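What follows is chain A.
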Amino acid sequence: MAYEHRIDKDRCKGCGLCVDVCPKNVLEISNEVNTKGYFPAYQARPEDCIHCAICCTMCPDVAIVIRELEEAEPST
Partner candidate 1 sequence: MGKAFQRPEALAETHTHYCPGCTHGIAHRLVAEVIDELGIRDRTVGIAPVGCAVMCYNYFTFDFQEAAHGRAPAMATGIKRVRPDLMVFTYQGDGDLASIGMGEIVHAANRGEKFTTIFINNAVYGMTGGQMAPTTMPDQRTTTSPFGRKVLDTGMPMKIAELLSALQTPAYIAREALIKPKHINKAKKAIRKAFTCQMENKCFSLVELISTCPTNWGMTPLDALKWAEEKMIPYYELGEFKSPE
Partner candidate 2 sequence: MAKVLMKGNEAIGEAAIRAGCLNYFAYPITPQSEVAEYLSRRLPEVGGVFLQGESEVAVSYMIFGAAAAGERVFTTSSSPGISLMSEGISYITAAQCPAVFVNIMRGGPGLGGILPSQADYFQAVKGGGHGDYRLLVMAPASVQEAVEMMMQAFSLAEKYTNPVMILGDGLIGQMMEPVEFPEELMAAPSNKDAWATNGMGTRGSTRRNLVKTLYLVPEELNAHNLKLKAKYQQMEREEVRSEPYQLESDYQVLIVSYGTMSRVCRTAIDNFKENGIDVAMIRPQTLYPFPLEAIHQAAAKESCRAVISVEMNMGQMLEDVERAVRGKRPVSWYGKCGGEVPTPEEVMAAVEKLMQ
């Protein structure tokens, strides 16, 4: 089963809750501001992501989603 983890960077308010709870230390706060003026979270080490969805649980803005990929569908 393959998954795609995506952060909507313009929905993210850079609160940092996801960064703190990630058990694999995948996430960090970006240096690039988004359209709202926040510094959003991003996957600094995506290869370590186990798609546990704890970051999704913690995010107050549902800025993070995880999609199940069809077989042979590449992750973008």
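Quick notes
Heads up, the rule we're going with is that contacts are C-beta pairs under 8 Å (C-beta built on N, C-alpha and C of every residue); 3 or more make two chains touch, one makes a residue touch a chain; residues count from 1.
Quick note on selection: all candidates are chains of the complex that A comes from, given by their letters.
Bear in mind the structure is a predicted one, so any value in this text is a computation, not a measurement.
By the touch rule above, chain A in this complex touches candidate 1 out of 1 or 2. Interface residues of chain A, counted against candidate 1 in their complex, comprise 1, 3, 11, 13-17, 20-21, 38, 50-54, 56-62, 64-68.
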